[in-house]
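Just one protein chain is left out here, and the rest sit where they should.
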Amino acid sequence: MFGKLTWQAIPFNEPIPLISGFAVYAMVVAILIWVWKKGYLPYLWREWITSVDHKRIGVMYCLLGAVMLLRGFIDAIMMRAQQAMAFHSNGYLPASHFDQIFSAHGTIMIFFVAMPFVIGLMNFAVPLQLGVRDVAFPTLNSVSFWLTAVGALLVNLSLVVGEFSRTGWLPFPPLSELRYSPGVGIDYYCWAIQISGIGTLITGINFVTTILKIRAPGMNYMRMPVFCWTALASSLVIVAVFPILTATLAMLLLDRYLDFHFFTDTAGGNSMMFMNLIWAWGHPEVYILVLPAFGVYSEVVATFSGKPLFGYRSMVAATMAICIVSMCVWLHHFFTMGAGPEVNAVFGIASMIIGVPTGVKVFNWMFTMYGGRVRFTSPILWSIGFMVSFVIGGLTGVLLAVPAADFQLHNSEFLVAHFHNTIIPGVVFGLFAGYTYWFPKAFGFVLDERLGKWAFWLWVVGFWVAWAPGYVAGLEGMTRRLQHYDNPEWHPWMLLSALGVLIILAGIAAQVAQLVVSIRTRAARLDVTGDPWDGRTLEWATSSPPPAFNFAKLPNVGSREAYWDIKQQPREARQLLTPEIDYEPIEVPRNSPTGFVTAALATVTGFALIWHIWWLVILGLIGAYGTFVVFAWRDRTEFVIPAAEVARIDGENRNARAAHLLELAR
Amino acid sequence: MSAESDQTRGEYDYTAGSYIGEDRPPQPAGGIAAATVRREIGGYLLGLAFAVILTIASFWVGRTTLVYGPSLAVGLLVLAVAQMGVHLIFFLHITTDPDNTNNVLALAFGVLMVCLVVFGSIWVMTHLNQNMTSPMMDHAMHMES
Partner (left out) sequence: MSTEILRAPLAPAPLGHRAAVAGAPPQVTGHGAGGPAPKRIIVGYGFWIFLLSDVIMFSSFFATYAVLFKSTAGGPTARQLYDLHNTALETAFLLASTFTCGLASIAVGQRSQKWTQVALACTGLLGVGFLTLEVREFARFVALGAGPSRSAFLSSFFTLVGCHGVHVTAGVLWLGTMMAQFWAKGFRTDIRHRFLCFTLFWHALDIIWVAIFSLVYLVGTLPPEFLP
């Protein structure tokens, strides 16, 4: 009746997951009850859960990423603590737990922190920067978000019902095959990723279509902001490689569920084929993450240097070059598996070549800052921290790209330090910069700068204290994922690393404090005009937060820095120059519960598949089909905002801007 | 999308269903509609005819002894690609129309990815298998069932 699910699935005899699971469950229930009692439920349902507005969806994505960052970071603290303690001892985590923790840490950080946050920023900013009203497929956008949330939910559920995978963040066979991992851990992992992978693929399709087909009049390709170019490149890579992930995990699931023999060690299976395919996805994945972060840096550096971005064309060329070359380097993740010198050399050279366009970008950012009047706000600090730290990480990457060197360093702590050195300063700092930069646009008030700067310094110092020892330990021979070790040379580095993670913890605490304090004191830091940073791109032409329709009239784009150029004449004249605008009614897509319902069904179906509850799987799939049909049968898909209402909303923003210009005149 | 944006381009009432975004202008007035239908059906029939010919050719290649043996697999690949081209042009209406450029570029990107995945995997795995399969392992792999 319930498949493999029994009461044994709940870890009554393991205090750590039991207590933490109970604590989280209690918190969630408490929050839900509070929301219900305060009467926020209709508001939440109407304005957020069923919203198909890209701005709302973007905020929800970022919220998901931020919450999961806390969970992933707790895993990190646990790991660092274990490795600091486990010298000539077993530490405090039994091996089976430690394995689940490092697997969950990687899975959560990549799939449920970095991806949602990056996609959230893309969601929020791209349509605004393109000067349009929404993405190409708004309801599918909502479906994407909710499917991603389902994946996060399933992974977290594994903490209390069953177990998680123990293979690391990628389930290499034969360890991940049924014979060696008979539990439900791998299944939790695979179904969570498959479900959220569908969401991500839809997002990729959505953004490729939006960026290529839906832009303001006059915005040709060479007038798009660089963030939109990087979003395009990232979305193209998503569309190109997520199907590979889907196929590969499907094959692993077929092996586990139906006794197929793709990657088994019997009946002709070939586990290296899994490695080959999963890294054909896995390497482009990190470029999916880093390209939009590069885009954020481009926007931030240009805005806060008060100069147009240096070398726009070379930026675009570098972005598209990274997009293509990123799909030609995947073998460098398994140089040591015996493909031979010819194959290794080709992929090694390709892996070095891919550093070149990134170098072009770094030079462009530096030349943008050179000669500009740089305002050292926290987004610029994150960008500078990125430039210095990421370059070092990239250099260690080029070092690892040499197959002979990689033979020494493969799967060592050096490798772990390298990829954290590229992901944290590369992606995470970019996410923080983007979060700070676009927060006022999303919520109408600016974040506290002082706490933001504290957060930056704690993060950057903490990061280096945590990860520089990793490089040293790796060169001294320490391999990754060690639950305990006996080599005395490594111990001081592990202690230092643990100290680093505590400094990062302080940084995260500063960020939480920043958010709380900013919300409390928001009246004093309102963004009245919609342009708090003297921005250069079109999103700053709207109010903060923008109305549902973004722009009352789609702007006519005449140049590369559309908004900057629009601003200059009114600035000089100290008044708004556009004559009375002829407003028209605007059609806006209706909200839809499709996303939420699909997610609920996906949760049920995923859970049923994991625990082999077949009747529930069938019900879930029928429900999914039914949802599509119901959605397709809708007669009214849009509602109209009358011209008068548009005029009123736009008028408010225009008045605020006119007042601001008058103040400048005084 | 807002009504405004539809008005800027004009709402064409396209007839045939499977043109992917070719901006066909409105049909001229008069009884030309039937001719259009006949032309469209003719297009599909031509595509069908080409596809049938290529299919028959493929099946013939699959069993012939008249062609140099090791080239047969390549010949089948070429015929398959040709037939895919026929499908793309006659059924999916991929054209060189400038309006269609995005579609062609996307197709090229897709073809690149397919080549990377398929030929890249075959190349890598062939080398891996050659280097890492010892006679003993080979024996073991074929023994177990």
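Each chain carries a letter (A and B) given by its place in the written order, and its residues are counted from 1.
Assume a contact is a pair of C-beta atoms (placed from the backbone, for glycine too) under 8 Å apart; a residue touches a chain by one contact, two chains touch by 3 or more.
If you're wondering where the values come from, they're calculated on a predicted model, not measured in any experiment.
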item: Touching the absent chain when the full complex is considered, from A:Leu254, A:Ala405 or A:Leu619; value: A:Leu254
item: Listed residues A:Leu212, A:Val398 or A:Ala643, member touching the removed chain; value: A:Leu212
item: Which of A:Leu5, A:Leu64 or A:Ala136 contacts the chain that the document leaves out; value: A:Ala136
item: Interface with the undisplayed chain - residues on chain A; value: 132, 136-137, 201, 204-206, 208-209, 212-223, 239-244, 246-248, 250-251, 254-255, 258-262, 264, 266-270, 273, 277, 554, 556-559, 565-566, 625, 628-629, 632-633, 635, 637
item: Footprint left on chain B by the chain that the document does not show; value: 1, 5-6, 8-12, 14-18, 20-26, 28, 33, 37, 40-41, 44-45, 47-48, 51-52, 55, 58-59, 61-63, 69-70, 72-73, 76-77, 79-80, 83-84, 87-89, 91-99, 101-103, 106-107, 109-110, 113-114, 117-118, 121-122, 125, 141-145
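The criterion applied here is as follows: only the chains that are shown with their structure count from here on.
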item: CA centroid of chain A to CA centroid of chain B, Å; value: 34
item: Of chain B, residues touching chain A in the complex; value: 1-5, 8, 102, 106, 109, 112-113, 116-117, 120-121, 123-125, 127-132, 141-142, 144-145
item: Parts of chain A lying in touch with chain B, wherever the complex brings them together; value: 132-134, 208, 212-214, 217, 236, 240-241, 244, 266-268, 270, 272-273, 276-277, 280, 324, 327-328, 330-331, 337-340, 342-343, 549, 553-554, 584-588
